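Worksheet: the structure to be examined is printed underneath.
Note that one protein chain is taken out, while the other chains of the complex remain in position.
Per-chain numbering from 1; labels A and B assigned in written order.
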Amino acid sequence: MNQKIVEISGKRLSIANLEKDLYPSFGFTKAQILEYYRRIGKFILPHLRDRALTLKRYPDGVDQDSFFEKRCPSHRPAWVKTAAVRLEDGGQMTFCLANDLETLMWVENLAALELHVPLARAGSPETPDSMVFDLDPGDPANILDCARVALILRDLLIQLQLTSYVKTSGKKGLHLYVPLNRQETTFGDTKKFSKAVAVVLQKNYPDLVTARMAKEYRKGKVFINWSQNDSGKTMICVYSLRAREKPMVSFPLAWRELESLAGRDDPEKLQVLYSEALSRVEKQGDLFQEVLEKKQQLPHL
Amino acid sequence: MAGGTIWKGYIHFGDMNVPVKLHTAVKESRIQFHLLHQRDGVKLQQRMICAYEKVPVPMAEQAKGFPLEDRKYILVDPEELEQTEPEKSRMIEVHEFVKTEEVDPIFLDRAYYLEPDTPAKGYIALVGALQEMGVEGICTWTMRKRAYLGALQSRGKILRLITLRYADEVISVKSLELQEFSLSEKELKVGSDLINQLTVPFEPQKFENEHQQKLQNLLDKKARGEKIALLRPKRLKPTAPDKLLEALEASLKKVA
Partner (left out) sequence: MAVQGIWSGTISFSLVAIPVQLVRAVEPGRVSFRTLHRKDYSPLVRTMFCPEEEVIVPADEIIRGYEIGPEHYLTITDEELASLSPERSRTIEIVEFIDMDEIDPIYFDHPYYLVPTKGGEKSYRLLVEVMRRTNKAGLAKFVLREREYLVAVKSTEGALVLITLHYSEEILAHEDISPPEAKIEADETSRIKESIKKMLADFNPGQYADERRKKIMALLEAKAKEKGLVEAPEVEEEEGEGPADLIAALEESMRKVKKKQ
């Protein structure tokens, strides 16, 4: 039957289909997915805490159809915490909050391979904790080009007294985060600022960077998607798995590491597999911790 | 006068079948406003605008889609959607009876009066039985292609049907994340005494929609070309937690 009951912090959870292979070409079962998230739990939970969770579910594996689920399933256990958030159209939706390990396990039992979260917390949905630069390479540009752009961005932001942190998206690109963690910050601020930065970068590196979303401008360039700085948008949570052929992880990289990898020629070296993710966090801890804690202010606004 | 008959059906449970006619029970009265274009005073119309091309789109060019990710949808034909509609039926099926006080008003939605159709005997007996036992029937029925959940109540001489919200449509108190706070027995006692002192019988007819009258006065003033004075509302100072007992005792003194 492939079903078992587990108990976490006194809460009982029924887990099913443990032997189902959700990454068929690589070989990675639901049991292994649950195990990954259990072991990375300590590191991912602070980044999920109090954020309206959007689940991307792959009940039949990464080769089959997936679906985004924003509304927290009504068949959830009573101990799953939720938050009601007002939507753009005036309606309201109840989201799940993965505030503890048992909820994370319950969510993974639903084959929610990818966990997407907003930049703001559910209690203050208009206050982003950080500003993000979502770097998306347009074919034939790749993650190495994103790395070059990330380094330029980092240096530019340092000039403005802003420290930034970078992670892989787990797919083709990189995400650069500027922690702010101030009540006064609004999405209006972060969107304005990131857009200005993107436009200036495009102007100075026209063959490498574009700030325009339309497909015709992105060929061979790195698109800085500044419009992700919005209360209605979500980003893949750091340490989340990605639904690709291999169970890659959206993983933080130290700047030194990015500098050295950017100089080499192998884009694959920037990708972090789940097993590598687990051993790295044991050794170096959470490289993205500062994103949750560091207080910074956007200048010139 | 109750509104006109909007639907006919029959209440069913056990071997009871009571034919009824549905009437609306509430008619809201409010002053209607239209939306106007400020610069030319023209009455505005609602149109469906394409978010991409930014032009109005006529009905014939519209389709229905269920939103998934940011820009992906599952396209659905209106005919297929119709197939999910509940089967037509005239039956108001009662599934169970519950004590009236158990039905939390947060679930109550729209009220309808039920008029007895012929024969009326079963109706009259049911009115009496429900009142004598202090219960309401939880029932389901289909009306105008929609399935409803409702409470069958008896009041005075007639039966009423009040639609109920589904449990997952009501936001749980848990999600509000309210804090626990300990209160002293004294505070609770004085508070309860105060409430009891301020208790009166429920007489809804004494409340009038004064706002409507004020609004009408305002509109009359404007029509006459008179100047309107704008008043700023004052905010009350919140009672500090350590001054709560004091405020309660002072209040009780005032009303006792």
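Definition applied: contacts are C-beta pairs under 8 Å (C-beta built on N, C-alpha and C of every residue); 3 or more make two chains touch, one makes a residue touch a chain.
Predicted model, so just to flag it, every value in this text is computed and none were measured.
Visitor: Among A:Ile8, A:Leu34 or A:Val85, exactly one should touch the missing chain; which is it?
Guide: A:Val85
Visitor: Any idea which of A:Ile8, A:Leu45 or A:Val199 touches the chain not displayed?
Guide: Going through A:Ile8, A:Leu45 or A:Val199 one by one, A:Val199 is the residue touching the chain not shown.
Visitor: Tell me which stretches of subunit A touch the chain missing from the display.
Guide: Subunit A touches the missing chain through residues 50, 65, 67, 82-86, 91-94, 97, 122-123, 125, 152, 155-156, 159-160, 192-193, 195-197, 199-201, 204, 212-214, 227, 299-301.
Quick note on the criterion: only the chains that are shown with their structure count from here on.
Visitor: Roughly how many whole angstrom separate the Cα centroids of subunit A and subunit B?
Guide: Chain centres of subunit A and subunit B, defined by C-alpha means, are spaced 41 Å apart.
Visitor: Using the touch definition up top, name the residues of subunit A that touch subunit B in the complex.
Guide: 67-68, 74, 78, 81-84, 92, 94, 233
Visitor: Of all residues in subunit B, which touch subunit A in the complex?
Guide: Counting only subunit B, the residues touching subunit A are 68-70, 168, 171-172, 174-175, 177.
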